[in-house]
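Let me begin by presenting the structure, written as structure tokens, before commenting on it.
Missing here is one protein chain; the remaining ones are kept as they sit in the complex.
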Amino acid sequence: MTDSSPRSSAPADETAATKQGIKIVGFLCNWCSYGGADTAGVCRFKQPTDLRVVRIPCTGRMDPLFIAKSLIYGVDGVLVSGCHPRDCHYAVGNFYARRRMEAFKAFLPFMGIDTQRFKYTWVSASEGQQWQKVVTEFSEQIHRLGPNPGVRLRSGDNSKVSSGLR
Amino acid sequence: MRIGVFVCNCGTNIAGTVDTAKVASEALAFADVVYATNYMYTCSEPGQQEIQRAIGEYGLQGVVVAACSPRMHEPTFRRAVEKAGLNKYMFEMANIREHVSWIGNDREANTRKAVDLVRMAVGKLRFNQPLFSSKMPVNKRLLVIGGGVAGIQAALDCADGGVDVVMVERKQYIGGKMAQLDKTFPTIDCSSCILGPKMVDVSQKENITLYAASEIESISGYIGNFTVEIRKKTTYVNWDACTGCGACMEKCPAKKAEDYFNEGLGTARAINIPFPQAIPKKAVIDAQFCRQLNGKKCGVCAKICPVKAIDFEMKDTIVTEKVGAIIAATGYDLFDHSVYGEYGAGRLPDVITGIQYERILSASGPYGGHIRRPSDGKEPTEIVFISCVGSRDQSVGRPYCSGVCCMYIAKQAILTRDHLPESNSYVFYMDIRAPGKNYDEFVRRAQEEYGVQYIRGRVGKIYQRGDRMVVQGADTLLGVQVEVEADLVVLATGVESSSGAGELAEKLRISYDQYGFYMESHPKLRPVETNTAGVYLAGACQGPKDIPSSVAQGSAAASKVQSLFAHDMIETNPQVALVNERNCIACGKCIQVCPFGAIQWKELRGGIKKAEVLPSVCQGCGVCNATCPPKAVQLQHATDNQILAEVNELCA
Amino acid sequence: MKSGVNKRPELKRGNLMAVKIFIAADRLDSVLEKLATKIDLWIPALLKGDKSGPTGFVPYEVGKAPAFDRQTTLPLKKVLLPQEETLLRFEYKKDPEGAPKTTIALDDHREARPTLVFGARSCDVRALTTLDRVFANGPYVDPYYVERRKNTFFATLVCKENDVKCFCSSVGGGPADMEGSHLKIVQVDDGYVVEALTAEAQSLLDGLGDAPDAARDAKAAEMVKEASGRRVGDVDTQGCAEAFRNRFPQTDYWVQMVSQCLSCGVCTYVCPTCYCFSITDEVENLKGERLRSWDSCMFYHYTLEASGHNPRPTKLERYRNRVGHKFSYIPEKYEGLLGCCGCGRCIRSCPVSIDIRQVVGHLKENTNEQ
Partner (left out) sequence: MLENDRNQLHKLVEEALPELDMMIGWAESCDPLQTTPVFIRDAKSISKLTLGPFCSQNLAGYLVKPPALDAPPKPDAKPIGICVKGCDSRSLVALIQEKFITRDRVRIFGIPCRGTVDFRKVAQRVPLANVKSATMEGDSLVIDDSGTPLRLDLEEVLARKCLGCRYPNPVIQDVVIGQEAKPRSSSLAATYRDVAAMDAKPLEERLAFWQSELDRCIRCYACRNACPLCVCQDRCIVETREPRWLTQRVGIPEKFLFHFIHAMHLAGRCTGCGECERVCPMDIPVTLIKEKLNKIMEEMLGYSAGLDPEAVPPLLTFNPGETEI
């Protein structure tokens, strides 16, 4: 991607307020993706500024409930990134993570939470360019979705929906 | 908690696009932050002194530095706060350079993000706990898995240094692939002449215990304290008695046994010592071909053996060894070229592999060192070498370069000319990779002094015509199709990971790449270490390598082991999992998922079971923490509360 | 805050002529709408669409139909004792100069607005006598409760029919018990006869309707008479306090009675007299809140001590405590008043059909045999 391309930055029609409001939390494994994000920085690959990184030792440490917690309480997007499968620093941590996150991803929309707000990916410490691409695309995706409404009820929005279950 | 925040300008690296003064002043408004400032170069000597001064002056109990990546300077700052009397884990870093100032030019947005990152770091720090390393003794014995040249080098280096070494080799002899080679590039010295003495050394060193014809059954424990079970495979010969006299081989009536050492070019006896210099020089019965073991009446060897070493009732036995470090030197295998239909799919008898050609060239080989072709024993005059057979070919799943083939083809072509001065050699190649010392000169000699014809291009087809073969290929430099009528074709089959490498990696709990080669800790800076502490790599198990590199790695791994063994005790990393027994429900899920076997059962009074982490084995990945349903096991320094605190700062 | 903290809220019974009105069934909604303009109005209502769904007390909204046909799933205690309430807010103030000293600002502002619960049942209202003893009568007076209590009025239904799990009469109440109520509601064929029992309540009825005609008045009186005469439940609670003390150490009895308990909080959360609470501080950066939230003595964490010791480690101790609390400790402390109103909710909602009537009923039997 190039810096001159208008599409590479956040949509122009967005108000400054929404731009300011978007917060994406990134859970990055220390060995690969955190390094990849560092590499992207060292190479001065420009990225949107919405991402806030939490450093974890391994995606195997990633309990999907961290993602649930983030999205339920209104973080606008969650990005999890680790070592490529078979390159895990701990041999197999990302294999566990892959299953857990894949199942979680399929589960999220059932509860009414947009699955597009969550992404997991694999980026190695040397893939600065790939990291730039991931962050840029995901940030754009979240900007398109806008701020996460979370799950809070707006006032007066009580039992409007009846159960069609029994 | 009294927290100090230090925001680094990093010259203009950070201050150029982040308002560091504003970050510091906003940080000062956070709960628990009692001091915040920005500084030109926080990692500099005066910068560190500023942190230490503030710790003293403000009674700081925790420090946040907002600067570069923690992968860069976390150790620096940890040392700095430790010097000022804080526990080094009462420190957090906010990465506002690689993750902020260097990736965006919007000063306002960058500053906002930097403030958020500092807030998250402060949030996490509130839950930090001082952590302390513990010490445990080191068992100064080494296990070397694999008795090729890399393993031999490692074993001898360590044994010379006074380390007790246990060597396990799954074949009945040590020496590995190098023992099968005739000469070595680029010096053309005799492989067995340089390897032989080392093999003898292995057998004669008192502090080396050799288990040949043995495999690793299981490995448990951790750095400094591994327990290894070794399966000694049935040889049907009592090696304690066997003198290697070879009388049994001479009389054995089963003469059509597979000759593995000669790569199937000849035949062996069912009871066999594969080559005269074999170490250990002990006979082994091949159960597949032995008449006695296949229900026929025989037992000739048992009758002839002067020391009564033959034991047809022998079974596998398991021995247990305790070691403090492990070197994996399991070597490589060669690509099976039968997947290439264009090269005859393994059906043309005179299309052979490079290693078979080594055996043909070898004076101790099946043809006594005379170059003949396998089909009819005729001396070849036109010989074609084809490089990159199973290397650099995505279509067969081998996209990597095997690194050694260009060189051994050149060597074999030179030797061919030495043996058969009238012969012509042709080499079909893609590129010539000869980056070692004197390597390129060597290849040039083959071309210029020995008249080997190098043709840049792939071979499209080989087929039989009369008693010769037609090799059709392209010369991409001339842009023409070429055809060579050859008596013998040698395929430079590529290097692939040793069979069973994956299973062994799982026993060792180390990772391996998609081709089965073991993963080093860091491709540049930790090339012989693995991510499992106490397990090191040597030779081609880590990736294709030639002899000098393998030997260098063997020595490198040995030096790693010796530096480990220079300590009587080792310090453990305290960033490991810890079980809160009160919350543990003994479901055992952590034990089930731990990639390192670092969690075990512990029994309390009354038979109540709880999980227990072995801090010296735990590598700190946190899979257990993510898995534990009541979160009784917490990864220190990345606890649920710490991660939640960071998330909470963003939810607020 | 200081005034009236030591005495039980006075619920004056007016000497005035009783004021009665009739509300036709089809006018109920408009009457409630009118009432809601005078006072914060709560009604029992379906919490989920279908007619057999769970019910509870909710703030009235126009168009919301009250569910008078059966006892609510959840009790009305949350009107006085919300499941979660902020007791106070606090904020650390840092010196803008960066000096390490911080000061703290507290805000315990609260507001109790006049509230009417329209359609309570006598068991629910009677249950408040227990809560009053704990929160209002000293020695520790809870201002949050007291202020709401003083400002809350109850229009109570005379119970037309009870189910097999009701036992109000066994614990001192009854289907027509108006103890603590301000208005009495009698359901007649085509509407409701509502009668003010206190002076304050009388003003609430102003302009809501006319007096019932003689036939309806007579019908209402007849229904009240029927209900007053109805004895609901046959649990013998005489001497239960002492019987409990005897049973206390008999583990076998408790094993036999409550082995099936799941240790969940249903019985306590649906109980109108259970008031156990927890207090936690929730802090975000410099600001925080002190929360009071429902807790349950059936939970392990309720009695978990900081040391890790738990005096009631299993459901047996916990369930025993619940029974003891209602049928022994409270009566012994408060002149024989039982800590149970006989509403039967704990029986109705128990996932494993534990019946507190049996547990209490057997307290006295064969005490020595067990």
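Worth a mention:
First chain written, first letter: the chains are A, B and C, and each begins at residue 1.
Quick note on the criterion: a contact is a pair of C-beta atoms (placed from the backbone, for glycine too) under 8 Å apart; a residue touches a chain by one contact, two chains touch by 3 or more.
Please read all numbers here as calculations on a predicted model, not as lab measurements.
The undisplayed chain touches these shown chains across the complete complex, A, B, C. Checked against the hidden chain, the listed residues B:40, B:434 or B:587 yield one contact partner: B:587. Touching the missing chain, out of C:23, C:43 or C:74, is residue C:74.
From the options A:100, A:119 or A:143, the residue with contact to the unseen chain in the full assembly is A:100.
Seen across the whole complex, the unshown chain contacts subunit A at 63-65, 68-69, 72-73, 85-86, 92, 95-96, 98-100, 102-104, 106-107, 109-114, 150-153, 157-161, 163-166. Although one chain is not displayed, its contacts with subunit C can still be listed: residues 47-48, 50-54, 69-70, 73-74, 83-84, 161-165, 255, 259-260, 262-266, 268-270, 278, 280, 282, 291, 293-294, 296, 299-301, 313-316, 347, 349, 351-355, 357-358. Interface with the hidden chain, as seen from subunit B, comprises residues 580, 583-589, 592-593, 606-609, 627, 629-632, 634, 639-641, 644.
The criterion applied here is as follows: only the chains that are shown with their structure count from here on.
Between the CA-based centres of subunit A and subunit C the separation comes to 46 Å, rounded to the whole angstrom.
Mean C-alpha position of subunit B lies 70 Å from that of subunit C. Across the assembly, subunit B contributes residues 648 that each touch 2 or more other chains. Listed in rising order, the residues of subunit A touching subunit B in the complex are 19-20, 23, 25, 30, 34-35, 37-38, 40-42, 44-49, 51-58, 60-63, 66, 69-70, 73-75, 86-93, 96-97, 100, 132. Subunit C meets subunit B in the complex at residues 92, 94, 98, 100, 283-286, 308.
Within the complex formed with subunit C, the residues of subunit B that make contact are 2, 28-31, 34-36, 58, 119, 582, 648, 652.
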